[in-house]
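All protein chains but one are shown at their positions in the complex.
By written order: A and B. Residues from 1 in each chain.
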Amino acid sequence: MSLTDISLTEPSLFDTVKKQFLYKLKGRLGLFLAMMGVQIMGLLFSLSGASSHGMGDNFLYVSVNEFSSDLIIWFTFFWIFVVAVLITTKDYQNIDFTFVANRLSSHLSNVGFLITAAVIGGVTAMLSGTLLRIVIYFIRGRYMLSENFITDPEVILTGIAVTILYLLLISALGYFCGVLVQLSKVFIVILPALYIGTVDFLARELPVIVKVYNFIIGENSLALLAVKVLITTALIYACSCVLANRLEVR
Amino acid sequence: MELNSVEGKPIYVQIAEWLENEILCGNIKENEKIYSQYQLAEMFNINPATAAKGINILADQGILYKKRGLGMFLSPEAKEKIRDKRKNHTLKRLVEEVVFEARLLGVSEAELLSMIRDAGKVFDEHEGIEGG
Partner (left out) sequence: MDVISCQELTKTFGRVRALNNITFTIGQNRITGLIGPNGAGKTTLLKIIAGFLRASSGEVRVFSEDPFNNLKVAANMIFIDDQMRFPQSLTLSEILASAAAFYENWDMELARRLFDYFSLDPEQYHHKLSKGMKSTFNMIIGLAARCPLTIFDEPTTGMDAGVRKDFYRALLRDYLRKPRTIIISSHLLNEIEDILEDIFLLSGGEKRLQTPVSDLKEFAVALRGKREVIDKLTAGQEIYYQKSVGKDHSYVVIRRDAAEGLLKKAGRDGLEVFPVKADDLCVYLTSRKRGGIDSVFDRY
């Protein structure tokens, strides 16, 4: 009987994370479709112009319409936050634990997934900014002034990098919130209350918060911004992993 | 093949009895290898451990013998042993039951014996039909 016995496998964490990451990428294509939807919506909203004002006299009237792809980027921020929260929910977790997984491999592959989402989201959001300019050029006529209509690749790349960094940070925050909610449903109430009620108050009473905010967001050097955001993101993800490591699943 | 699990007899006993019947019919010859527990498990849709238990009953009674690493084989005196055992146990018990039932119903000994003879005749006729 022992001849045909099935031998025990010794799994490696890295291998498992890799398999889960690929499985998740394949299984969560719908979330990227949602991203495209959100970005197209942002694009449509942007077409009406971010702001417009006019000036002139009896002879000449100048109407200035400003267009900006900010809205697309904001929508993408919103998308990644929702995705980050979503993948911490029971349904997604259950899918993880259908096949080989432990808490750590599940979190690490989620982090890998969110990094991928941030990169794809960042690139598409910035490129759709360019798309926006082209669309406006064709439908709004020739009188178009642009600081950089044919944008310097360097500027685009910087834009992409910064967007990705913000997306990373937001995904980490979203994931953290999701994990807190999994720990206790009380956080569904507490988190928005904290956000709405206390951020203002804390900012007034605790200048530290403002300092931290400025330290991260108000950075002018891309390299420094990258270092700061990556470290913060890593810390938040680490906290999420530690907090959720004892959670029961399925 | 179906086993009757509703009846009180444990499945491994039914397996042992089925093997005995195969041996009595001559389907398994002396010194021939008998079905393995896995073959029996597959045939009767039962757990191989249960099948092994059935085989072991026969091995304990000397009806089968073991060749190390090769499996279970039919011992030369198997048929004799099964016949003795069944006569002294199964048949005896059945007769006791028949007698008990006859007493309960107030059937006389002569009446009972004639019933047995009649049953034998029916059986012979059957044999005759099958034979012819």
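Observations on the model:
Here is the rule we go by: a contact is a pair of C-beta atoms (placed from the backbone, for glycine too) under 8 Å apart; a residue touches a chain by one contact, two chains touch by 3 or more.
A quick note: this is a predicted structure, and the numbers were derived from the prediction, not measured.
When the full complex is examined, the chain removed from view is found to touch A, B.
The omitted chain makes contact with chain A at the following residues, 1, 4-11, 13, 16, 19, 22-24, 26-30, 91, 94-95, 97-105, 245-246, 248-250.
Contact between chain B and the absent chain runs through residues 3, 5-12, 38, 41-42, 44-50, 53.
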